[in-house]
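Presented below is the structure to which this report refers.
Yeah, one chain of the complex is gone here, protein chain that is, but the others are all in their spots.
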Amino acid sequence: MLILHCPYCGVKGEETEFAPGGEAHLARHGPGSTDDDFKSYLFSRKNPRGVHFERWRHASGCGKWFHAARATDTLEVYATYKAQTLAPPKQVLDIIAKKRPGWNI
Amino acid sequence: MSTRIAQHGRLIDRNTPVKFTFNGQSLSGFHGDTLASALLASDQMLMGRSFKYHRPRGVVASGAEEPNALMGLGTGARFEPNQRATTTELFGGLQARSQNHWPSLEHDIGAVNTYLSRFLPAGFYYKMFMYPRAFWKHVYEPFIRMSAGLGQAPTDKDADTYEHFYAFADVLVIGGGIAGLQSAYSAARSGAKVLLLEQTAHWGGRAPVDGGHVDDKPVDTFVDELVSELESMPNVTMLTRCMGAGIYDHGYATGYQRLTDHTPGTDGPRHRLWRIRATRIITATGAIERPLSFAGNDVPGVMLASAMRDYLVNHGVTIGQRIVVVTNNDDAYRTAICLHKVGVNVLRILDARPAGGGALMQEARDIGIRIDPGRGIAKVTGGKRVKKVHICAQDGSGGALEELACDAVAMSGGWSPVVHLWSHCGGKLTWDRDLAHFRPDATRPPTGSDGSGFTSVAGCANGHMGLGDILRDAISAGKAAAKEAGFKPKKQATPQSVAADEAPLEPVWLMPRNARYSLRMKTWLDFQNDVKVSDVQLAAREGYESVEHTKRYTTLGMATDQGKLSNINGLATLANALNADIPTVGTTTFRPPYTPISMGSIGGEARDEIFQPIRRTPMHEWHEANNADFEPVGHWRRPYAFPRHGETTHDAVTREVNNTRQHLGLLDASSLGKLLVKGPDAGKFLDMLYTNMMSSLKPGRCRYGLMCSENGFLIDDGVVARIDDDTFLCHTTTGGADRIHGLMEEWLQTEWWDWQVYVANLTEQYAQIGVVGPNARKVLEKLGGMDVSADALSFMGWADGVIGGFNARVYRISFSGELSFEIAVAASQGRAFWDALMAAGQEFGVMPYGTEALHIMRAEKGFIMIGDESDGTVIPQDLGLHWAISKKKDDYLGKRAHARMAMTDTDRWQLVGLETTDGSTLPDGAYATAQGVNANGQRMTQGRVTSTYHSPTLNKGIAMGLVHHGPDRMGEVLEFPGIDGKVTHATIVNPVFFDPEGEKQNV
Partner (left out) sequence: MSDAISALNHAQFTGFAEVEECGLQGMITLRGDLTSKPLIAGARTAGGRDGRDGKMPKMGMAEVAISVADRNGVCWMSPDEVLVLCPYDKVEAQLMALTTKLGKTHALAVNVSDARAMFRVSGGTAAREVLAKLCPVDMSPGAFKPGMFRRTRMAQVAAAFWMDDSEDIYIICFRSVAQYVFDLLKIAAQPGSQVGVY
């Protein structure tokens, strides 16, 4: 059972306080988008063995959505960061690059 | 015979006798006994029968690893099967029953299986029960079911309570032996918060039994001092009777504390499951002695050498009068010496090593014990008790050199570190050639949230067998853990201990080395599941090369003891059969819990009334007092109907519908979701969430709206009221309130975070009551206060005011087709307002109605219900709700999806009404069949029933359904076969069955 740090309320809590929300940084494709873009937005998800950017909500806590950069193989959590961003912040990428040399987004 | 002697017995109090029963027979032991030691003291060696062959079995171990001595404990509401006698503390009145025999432990019919064992090898069931197929259902399955299962399932409801406890520690130490105590102490001296768990009731583990000196003190004195020291440290919590059950991700661990197993019926919970988060974990879980594999090693009286020593030293019990010791290492000599010193006749030490042992051998020889190096046991004979050992050369095939009459055998095949907890969360193992065991590989520990290893090992569990080595290892583990947890360890002198000069162990995986088949098929690996050396060899011959496959094929290690004694011997046997290295073959996976834990402890407090939360409206008690039939809606309990005396539920529903249509009904609608959406961008936000236009709604007005997922599927509906320019109140379905609230937050936080909107969930702030029926206005006017006339409050309007002294918000909306007011008051006044309406409504024929009447009335009106007409595959267009989908909006959730080919397909099934030709009610969920069959030979379908009721208003069966090209096929008759084969015919009609002009609600 994971421990996650909520970047909004500062709580370092166990997984049972949080709810997972799937892959992070999906771009919404609305009316007018191509079939391929829309299909990808709705149905295509990454399933890496390794670094994954994912969404979590502090459901039983402050209620805020945040993002986690996490390794799906070792379960290491490199960082959690606020959801109001379209891509992982540079500091987060730097942490991952340091821990996993050779890794690319 | 086994008996109690005057010497030893460090754990028992001879002044406190304890009476108990075994298979109905009254026996007596002492306070401090385990059930096993007390039975042995009463010469009760036979404690159970094996699973497959029903062979007589005695106790073989003295702790958690015991495979044989499983008991049913207690009676009635406190009965529990499969409890190990070795870990059951004796208490007055304990009732134990042995298992797996019929009619009795002494005489068992099933024991005939042992004579058939030649015909019941590994895989017997798989091979035997294949053909003929027809035999499976009535012959094989009943037979297998009859023989399956160990112990009896309890029949009564558990009388005890259980609980969880969330604990947090810098360093968690699992194991209260000398290594655990020492590492806890070394960690705690840094100031780190330490939690120390010990599965038994005693500290010190094996050290006080094995003896030795630390810093010139006897080891038990050293242990006592260490325990007192730890007890005096405020940053240390010590728990006995608390087993480290499992280690999981990110430093999570569970501790299984048995609080009242030894004092049943006392106050408080029986078990407490500790849910622990630790920065660092040290497993000081010791080691388990391995049996030796020789023929007849399962005969009662053959026991692990260390267990025999435990019973003697801890409980003052000797297992026999004439004992043979057989070993491949020096440790068993301690047992021999110990037994000899209390006057037991140790007939012989058979040491499989050609050169024998070290200093301990010399000590044994000096006190007069005969030692035969290079020898082993060809077989043990005896039925319910050891009678004789046949001695052979270890290097031979089992030709007996000598027969020796004896009544017990102490065996030792070396020690295996308890690596279970280390392995639970992915810690890797390394094979130690010298000691012939797997031990933790410190370079590959389980890793935590920061990527670093969070578990380390200390003592025997780490492969250190000498006292001095154990203490050194424990100190370094304790200091390292404290340091990694962010504390500064203190310098500490290492306690000194001089170890006896021991000769190296020599691995013995089969005794004798080239034992012939007739011996191998009597040589047990797994005692509980009756898996023998010959079975594993057969599995290897049949191609089971993976240890995991062999485990499942032979059932090796699959019993309640999970192979604590058998795993290493089993996989060594497999490795030999495959001509492979042991580390190449590897181990099976170690999974938590370490030993079985109670289901009650896992559930904790969650049982009976609080098994899951039940949500109650402010009027819940009134409903209960008025005989409501409740139905679950999410976690809410809503009244389905209110049957009166002598009424069936169906009668009640019919009465409630009729009364509401003719007079006045009250509905508790409090559970409907109420979400307040406020901000300059609230209208824009709701235009995105709902398919229709909400921003154009005028303050004071209500509008029905639909919500879709991005997939385009209908997910919720409800009435939105505009409170003021930038405030809306959105009603959701009962089940949708939390989900839709979450959805709003999700979009606002993660997509449109620059929009100025705040949401608050006010669902529970209000008690909401539907006042419904032709007399609805009259009762409100009688209560008095605000003007609820048609002019002041028109259909789809809302107003704030006072009714009968209650501050209220009144929504003029209708889900029944009747004149209807939904009235919200503060939840704390909900019950009082309900009572006021019931009292004032008497003269107008008021009756409450439940959810079934609500459903019927909405179906009569052709209103859809989320979850009936929608099921996650239905779009609003399927339901004829085009009018609620704005064409003016550029975007809303689901709009893009609605343009997909599959969504615009004119072949999608469409909503229609269905009216049975004979007035009966259509079966729920029935399909309308079409001509022909599909590729699977199933009838083609052309529609299905989504809601079906008997309409009291129309006195006939009415239904709604989705039908292929339905709206174009009015008047056509469809066939709906029921699951009973009976076909119901129904005509396609308009889904609005009642008052299509809406005359009743607009008054």
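By letter and in written order, the chains are A and B; residue numbering begins at 1 in each of them.
We take it that a contact is a pair of C-beta atoms (placed from the backbone, for glycine too) under 8 Å apart; a residue touches a chain by one contact, two chains touch by 3 or more.
Fair warning: this is a prediction, and the values are worked out from it, not measured in the lab.
The undisplayed chain touches these shown chains across the complete complex, A, B. Residue-wise, the contact with the chain that is not shown comes from B:617, picked out of B:617, B:732, B:775 or B:851.
The hidden chain makes contact, of the residues B:756, B:921, B:987 or B:1002, with B:756. Shown as candidates are B:649, B:709 or B:765; the residue that touches the absent chain is B:765.
The chain omitted from view is touched by exactly one of B:262, B:428, B:831 or B:944, namely B:831.
For the chain missing from the display, the contacting residue among B:28, B:95, B:237 or B:381 is B:237, taking the whole complex into account.
For chain A, the residues touching the absent chain in the complete assembly are 8-11, 13-14, 16-17, 59-64. Interface residues of chain B with the unshown chain, by the touch rule above, are 161, 163-168, 193, 237, 266-269, 272, 275, 277, 604-606, 609-610, 612-618, 635-636, 671, 676, 678-680, 756, 758-766, 805-807, 826-829, 831-832.
Following the convention adopted for this analysis, only the chains that are shown with their structure count from here on.
Distance between chain A and chain B, defined via averaged C-alpha coordinates, is recorded as 29 Å.
Considering their complex, residues 1-3, 14, 21, 28-33, 35, 38, 41-42, 55, 57, 59, 63-65, 71, 74-77, 83-84, 99 of chain A touch chain B. Remark: chain B residues 248-252, 277, 447-451, 710-711, 742, 745-746, 749-751, 753, 890-891, 895-897, 899-900 touch chain A in the complex.
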